[in-house]
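Quick one: the structure is below, and I'll ask about it shortly.
Here the complex is missing one protein chain, while the rest keep their positions.
The chains carry the letters A, B and C, assigned in the order they are written, with residues numbered from 1 in each.
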Amino acid sequence: MQQYYPLFTAIPLAIAFVNLLITKINKRAGDYLALIATGVLAYMSIKMLFVGPFSYHVGGHLPPWGILLVSDGLSSLMLVVINVIAFLSIIFSLKYMTTYTAKPKYYSLFLLMVGGMNGVVITGDLFNLYVFLEIASIASYALVGFGCEKEELEASFKYMILGGVASTGVLFGIAFLYSITGTLNMPDMAMQLELVGINRAVAFVIALFVMGFGLKASSVPFHAWLPDAHPSAPAPISAMLSGVLIKALGVYTIMRIMFHVIGPNPLVSSIMMFLGALSMVVGGLLAIGQEDFKRMLAYSSISQIGYVMIALGLALNPGIGMMTKALAIVGALFHLVNHAVFKSLLFLCSGAVEYRTGTRDLGKLGGLIRKMPVTMTTCSIGSLSIAGLPPFNGFWSKLIIIMALLRAGYMVYGAIAILVGFITLAYFIKLQANVLFGKLPEAFSEVREAPFSMVLPLVILAILCVGLGIAYPFVETEMLRAAWDTLLDKAGFMNLLLGG
Amino acid sequence: MVLYFLSLVLFVMGLYCLVAKKNIVKKIIGITIIEYSINLFLILIGYRRGGVAPILMKDMSVAELVERGVDPLPQALVLTSIVIGLGVLALMVGVCLRLYEKYKTFDMSEINRLRG
Amino acid sequence: MHELLYPIIVPAIAGIIPIFIPRKGKMVAGIISLAAVAWVFVRALSLFGLWELAYNVRLFTIAGIYPIDFSLRLYHFSAFILLFIMFFGLLIILYSLGFLRGKDTSSTYYTFILWTLSASAGAVLTDNLLVLLVFWEILTLLLYFLVNMGGEGHEKAAAKCFTILGFSDAAMLLGVLLIWLNYGTLSMSQLSIATGDTMGVIAFVALFIGAIAKAGAMPLHSWVPAIAVPTHPPVMAFLPAALDKLLGIYLLARLVLDIFIIQTGSALSLMMMTVGAATIIFAVMMALVQHNLKKLLSFHAVSQVGYMILGVGSGIPIAIIGGLFHMLNNAIYKGGLFLAAGAVEKRVGTTELDKLGGLAGLMPITFVTTLIAALSISGVPPFNGFVSKWLVYQGMLEGNYMIFLVAAIFGSALTLASFVKVIHSLFLGRKPDGLKDIKEVDFSMQFPMILLALLCILFGVMARLPLERFILPIVGGGAVMTANGVVETTQGLWNPGLATILIIIGIIVGLVIYALSRARTTRTDENIWIGGNIMDSEEIRIPGTHFYKTVTDDLNPVFTGAFRDGEKGAMDGYNIIGGLGGALVKVLRAMHDGILSTYLSWVVIGLGVLAFILMFH
Partner (left out) sequence: MHDIEKEIRESKSGMTMIVKTIVRFAMGIIILFGAYIVLYGHLTPGGGFAGGVILACGYIILTLAFGKDIALRKLSDQGASIMDNSGALAFIVIGLLGYTGGYFFLNFIDHGKRFELFSGGIIPLCNIAIALKVTASLFAIFIALAIFGKFISGLVEEEE
């Protein structure tokens, strides 16, 4: 398994180009190709969960000169999230994307995005990370504007400008770090930084990274692109953006750099916690006021990422006990996984609703549970899960995060987290009352259940919502434990440079 | 040091252009200026006074190159970042043209259908 | 499998079956559910003898450190509640068989009912606060789905209900976590928290919110009236009227008796009693002004909770007994009343009091059972409501809480007045046109009503039986033994004591209010012609609901304004907080003006602030 590690980026990138070539000959081939590619990736990523940490030297060059790929608990976890959701989104796209033109280009961009995200996650080289981040970002800019209508283009342009600022910020930070440490290899850089300590230049780098990666992760006040961009994209892309992209490009990178390269720091911890709490509250409140199905979900993403951020921020504080730290990290990682599952589920649901009814205006929908029972049941499971109701998975992750906050003595943040849980409940009830229940509008009396290829991913994700909650012990031992061990073990990360 | 400062000035100029100018094209120019300020910064990091280009010539030993050559890594990075910048720029200009086609304006403050 | 797991697992598994049964075959689903619940009920009966049974399994440990235990504990209190949960479940499913026939309701109705039973059993049996919370929230969720199966306007009602209960669940979560944090355990039987320090008080209040929201007391009551109209009456009879009272008051009693140490007369105790008394008075007044039978009943459901909280919160043994007994009695008669409302709705198609009248001859069984339940809720001897109210009054007298006593009596009087109105406008009075061919409902619907009415009489006449069998063991033992008077008072039920006189006063006051309203009605009769409009006979008919004008206009000028606002929902915390939140959301939305420069300036300012803080800290 180890020697195939680079294939996580190579396969999607290669298939992206093959796809464009082959669809000139056979139109249907693109569907199968994308399906097989993402399926293989999903399978490989699940297999990777059971492989211990190792590092891979691209081209056989030894670090710190060659490019280093790192596989540890954290990257395995992220790979599973990315590739499984990508696979399900592709299944959903098979039928859904027939409403758009230029399907081959869509698959290519999709695979480029997946390749970029996988690259971000597996790389151990800071500049390489930047390159993959840009590949994924550029593909997502294009995908957001894929519909080429007024709103799509506007959203895409705003996203591009704001994303561009973030990317330049990140590049600036990387340049700074290179000038301080003289290396781009992350484990090596971590070693050099331990000698340097946190001086003013490093502090500036941290500010740049929090801005840059924070923008990719859409934490308030860097969030403004998200509620425009995510609803404008085609539904499977929205699912990928909200479910995966903001985590792979934003949260994962923050985790990797703050925990492993720069190291835990109380000031960064309090900043992250503050930003997380702000995101939670602002995103939640704004979600209540929305009338558009997908826009509400987009704001909710900001709010939920706030939970992850606040827990990560807590774990970054070197002053708190090891047990509380473990609790916070487990909460953050579990919520990250959960959010990927239920947010992509909800976005796909919105896509199915739009596919059948042609609208996503909450005011115009209603009573769909009678017409689309399976879709709506999954939608209801997803929204209850995200609102943190037992026995679904969202309850456990939120509970763990709140437990960690209270245990560390952050009573106010804990209370805010509980309150935002309630706000989340409020807007998802609004969603349900307007879409699932209520009176069926005359216009939709002929609406049928979504096609099978769209319902299948929904059902799988809904089962995951329930399953991850019930099978928490398994999830913890098989998926989360390695990741949290990794995050707490900076020395182990640095040793990856030598070992292999 | 002055040159480092120059890249900072460029950065701020680009940022100003990005934030204050309403015209889409000027915004694109602004973000390009920011990119180039960082490219300049990267090149400056690798620079060493009196250094030579990091290319091995026939009349030069490897040790000599290591001693006198400037750091080649930032140059590679700059090349990469230029390529990336090119990709983003092309996409931006494309979207900009399509935006004009739809909205009949280059004024970004009038393009605000998505809000709230 | 352990004995204690059956009441939880069997309904949960049986509940899966109806999902796969199509709409048309829901009778089959109902019968399967009935069989399952009957089996569990028999099981619960046999469990009732086996007090003190425990089951413990470690579910998982979070982060490898923090254990979550799934521990069950059966003792007299939980056994008693479990028994009645299953009893009501049985009756409701039986009733639903008839009620849902010909209605376009999905078979999953039975799924939700069964899962509700399962979750309630879990909530009652568990000994772990976190597990309790999980079951509690599942119950909220299931109630939400059940309300959403109702008629016109159900989605808004369900949303309101879920929001309020969701808020209370959030508060409970805080309380549970504070207990876990400060006292290191979540096991209810191991906890004994002094309420002297701030943490203890916060934890108590948080859990108290959860309990009273479920039971439906002020100020978190408004979900009960909100869901009353669109929801199916059996659901109303099952959840807000019976099950939620049993569970909410069960939790409250556990809080007061086991988990926390509440001193009689302490601030917390007074707080609880104030909540109880306020609930009694305000809810019954709101009930008086209702035009819809189901809504009226729902306000009474709220009002009656007041007695239970008053009794349990006082900390006086006899009042606690009264409160707990009232919980049981209320479940019985309120369930009966809602089932009667359901019968009327099934046959007439409406529960608007203005459109009803003279049903006594057409639906005799419904009439008699409603009459018994109405007398019972009004505290008229010899029905069960009398006994429990009597015990609460006795407790108030013992503790010298005169204000609360007066409130309770006044509330009882108003209850009577309002039910005289109900009986009048529903069964007596003039029959509106078009109500000719109304028949009595099916036997499957009659039977639960008859059974509940019989229980009303049985628990009233032979009050000692349920008291000794169910209630006394809960309070008995330890500190309560000093109240030797408990046994004495039960024996002295029929002796004319002060409390009996008070009850009689209450009844008289109620009848006086009713009489006053009649006088008032005649006058309004004449006023109808002032407008000069020609009205058809239907409108000239004086519906019983006109009585309320007396209360609002003449009797209580002080409250007139409050009624107006109350009708509009101004006193409803749900609306107030919703309004405040809405304003905040508007401000935030205005900030997101869609202009790129604004967003960019946030980013730049954010970066600047971050850099400044990090570099110059």
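One rule holds for everything that comes next: contacts are C-beta pairs under 8 Å (C-beta built on N, C-alpha and C of every residue); 3 or more make two chains touch, one makes a residue touch a chain.
Since we're looking at a predicted model, the values are computed, not measured.
Asker: What chains on display are touched by the one that is not shown?
Answerer: Even though it is not drawn, that chain still touches A, B.
Asker: Which one, A:18, A:267 or A:323, makes contact with the chain that was left out?
Answerer: A:18
Asker: Among A:60, A:197 or A:319, exactly one should touch the missing chain; which is it?
Answerer: A:60
Asker: By the contact definition given up top, give the residues of subunit B that touch the hidden chain.
Answerer: Contact residues on subunit B toward the absent chain are 53, 55-56, 58, 79, 83, 90, 93-94, 97-98, 100-101, 104.
Asker: Can you list, in ascending order, the subunit A residues touching the missing chain?
Answerer: 3, 5-7, 10, 13-14, 17-18, 20-21, 24, 56-60
As a convention for this text, only the chains that are shown with their structure count from here on.
Asker: Quick check: how many Å separate the C-alpha centres of subunit A and subunit B?
Answerer: The answer is 28 Å.
Asker: Which integer distance in Å separates the CA centroid of subunit B from that of subunit C?
Answerer: 67
Asker: Out of subunit A, which residues touch more than one other chain, so two or more?
Answerer: Counting only residues that touch two or more other chains, subunit A contributes 157-158, 161, 165, 227-228, 286, 289.
Asker: Which residues of subunit C are in contact with two or more other chains?
Answerer: In subunit C, residues 589, 592, 594, 596, 600 touch at least two other chains, as defined above.
Asker: Touching subunit A in the complex: which residues of subunit C?
Answerer: Residue list for subunit C touching subunit A: 59-66, 133-134, 137-138, 140-141, 144, 148, 152, 154-156, 158-159, 162-163, 166-167, 170, 173-174, 177-178, 180-181, 581-582, 584-586, 588-589, 592, 594, 596, 598-600, 602-603, 605-607, 610-611, 613-615, 617.
Asker: With touch defined as at the start, can you tell me which subunit A residues reach subunit B in the complex?
Answerer: Residue positions touching the partner: 127, 130-131, 134, 138, 141-142, 145, 148-151, 153-158, 160-161, 164-165, 167-168, 171-172, 175, 178-179, 184, 227-228, 232, 286, 289-290.
Asker: Could you please specify the touching residues of subunit B with respect to subunit A in the complex?
Answerer: So the residues of subunit B in touch with subunit A come to 11, 18, 24, 27, 31, 34-35, 38, 41-42, 45, 73-74, 77, 80-81, 84, 87-88, 91-92, 95-96, 98-99, 102-103, 108, 111-114, 116.
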